[in-house]
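Here the complex is missing a single protein chain, while all its other protein chains stay put.
After this line comes subunit A, so read on.
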Amino acid sequence: MVEAGAWWTVLAAPAILFGLAGLAVVGDAALDARGAGRPLTPGTAVRPLLAVSRALLAQPRRLPAPDRLLWRAGVITVPVAAVLSTLVIPFGGHVVADLSVGVVWFNAMEALTWAGLWLAGWGPNAAFSLIGGYRFLAQGLAYELPLMFALISAATGARSLRVTDIAAAQHGLWYAVWMPFALLVHLAAVLAFSFLGPFAYPAGRDIAGGVLGETSGADRLLLQAGRWLWLAAGAAMAVPLFLGGGAGPGLPAWAWSLVKTLLVLGLLVWVSRRLPVIRADRYVELAWVVLLPPAVLQVLVPALVDLNL
């Protein structure tokens, strides 16, 4: 059922994820500086990472009658779920736990973010924060179904829920080529569950930061880290699902995994800055009326191909 990787993969997987998330933050800051016309120095790029030490030293904000237990649980759940999701994502030839139901595991961890963010909104006992939590649920209802069909497309193509099987089944022809719509839906969902860019609605400026509004210090750091960790995890998952995993000429498998993940991550960071925030009620309409029918048809394509074989 489970094929355990070498012991060091337990340490390497979170380390790589944190590295990728850090790179995404640095890239975002660099694009910020370029957009503002500031000179691009190493200092401007690394500045957001200095906020880590500032957040750890900051005095926590006290609020009247918060639900501390649930708040803390929610804030911790978001980054922890992101790290746990990487257990099943192969990187080159290595994977921490090659679960036979890896795709479902990734999806379950992503669903934990629903609980985490709603709790993070409920905990502070503040209206805007709670609205942010509810906004994420509305957004979740919109992106989840198309995402599930996108994941099922890749699993159907490989006739397996094991992520390494899916990566191996794409020898020669990537799923991105004949399931482009599933890849597109997956990438949109990655932005949605990391509530970044066009899907930053739960943490919107119009509600004073929403789920992030009342957090301070380490709590805020954990939630912000959770966003970027989920972005990195989603980008890393797209590689074995749609881009052939570590397959490629010349370079070793881990290098191809890294290159592809970085490309997807870079694309997501760039796109997230190009699009305006979309309201959840509008995205529900788009997701269910426009995205869902082609997503179902997309599953039909690998199913028919499988039947022919």
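Definition applied: contacts are C-beta pairs under 8 Å (C-beta built on N, C-alpha and C of every residue); 3 or more make two chains touch, one makes a residue touch a chain; residues count from 1.
As a working rule, contacts and distances are computed from a predicted model.
UniProt lists the omitted chain of the complex under the protein name "NADH-quinone oxidoreductase subunit J" (options: "Acyl-CoA desaturase", "NADH-quinone oxidoreductase subunit J", "Peptide ABC transporter" or "Phosphate transport system permease protein"). Of A:V10, A:L31, A:V52 or A:L112, it is A:L112 that touches the chain left out of the display. Only one residue from A:L20, A:A45, A:V78 or A:L99 touches the chain missing from this view: A:L99.
Listed residues A:A73, A:A126 or A:A218: the one in touch with the omitted chain is A:A73. The missing chain, though absent from the display, is touched by one residue of A:A6, A:A36, A:L57 or A:V289; that residue is A:V289. Contact residues of subunit A toward the unshown chain are 1, 67, 69-70, 73, 99-101, 104-105, 107-108, 111-112, 114-115, 118-119, 122, 134, 137, 140-141, 144, 161, 279, 281-282, 284-285, 288-289.
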